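Structure record follows, encoded as structure tokens.
Note that one protein chain of the assembly has been removed; the remaining protein chains are unaltered in position.
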């Protein structure tokens, strides 16, 4: 599951590289795409659940520069009792193929019950939904 | 009424100048400060009104670069029947004094009734509130 | 000439609409796409010229919300002696067709000589390049 993003002038900062914070928008773009394709937005809403980020651990491997075509991937890599993890990567592509790893990140999310505003255990049908995505992986 | 903002590395873009879109955040920062100081956020909320932007006309006079200390000003410059205008400027300062005009902008806002989601006439006490701010000007 | 952008959670602000400043990134995205498709980036670089924004006049017609698919268009609408204008629009689409006008904007740009850092007249082959794009319009 991936989206392609072309690096534009407004993505750069004083170092003429994509700014470290901008990558979090690139990752979020790819997650929304992932959530949308698997109808997760609706399925969480029906259950009055939201997903909230608890931790982001992101490695900056190589800089990306103006004109680079980046591929941003998203998969679910682990499901615990109270949290689950996305594995996301940003690759610089060449002729449409991933070439250099720019970013890799593990992002830990919890499920929040909108009514009680507390995190809930990942169990039952919600767990089943997430596990079905774990299997299809990337 | 003004806020000072130091130009940082993440404000710049490929041209090493503050990006054209970032200035709209600088202007919004100064407007929130203006609205807050005059308790306008609360006064509009009490009346179930929101202010919504209808037009921004912004002149880019000079570029701002890393380390510049910018002063962003906000005043209300005109009040019509259905809209009112903010006049906003961004000045590069030197030793705490405005030196070069970087940006000037006229921003037209309407009042939206949150319940009906329609714009409303600027009249009665809401008009009085805005007019009292028109007088104090800058 | 257009790009499509899906409205994501990070594009919204306190009003749950796309933030006024974010649209300037959407417009810039579409201009970079336009400049790239017509090889303008390279042609300006060869002549050691940069394009710099002088004015943006942007109308906010309707709000855009989460999940909207926006089409951002770019065309060159006028060429003067010292400046030229982009006309840009953002449309909310339905089933791939433009439905509601969200934004329209006129953006005035100058040509900057990178060596002298002064604006230059739009004449000769640079004028010819821009005029050829004026003709193809949208």
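Per-chain residue numbering starts at 1, and chain names A, B and C are given in the order in which the chains are listed.
Throughout what follows, a contact is a pair of C-beta atoms (placed from the backbone, for glycine too) under 8 Å apart; a residue touches a chain by one contact, two chains touch by 3 or more.
What you see is a predicted model, and the numbers here were worked out from it, not measured in a lab.
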{"item": "Residues from subunit C at the interface with the omitted partner, ascending", "value": "9-16, 19, 21, 66"}
{"item": "Subunit A residues touching the omitted chain (full complex)", "value": "15, 20-22, 24-25, 28, 50, 52-60, 63"}
{"item": "On subunit B, residues whose C-beta touches the chain left out of the figure", "value": "6, 8-10, 25, 28-29, 32-33, 36"}
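Here, only the chains that are shown with their structure count from here on.
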{"item": "Middle chain, criterion being Cα centroid separation", "value": "C"}
{"item": "Intercentroid distance (Cα basis), subunit C paired with subunit A, Å", "value": "29"}
{"item": "Mean-CA-position distance for subunit C and subunit B (Å)", "value": "23"}
{"item": "Residues of subunit B touching at least two other chains", "value": "15, 19, 21"}
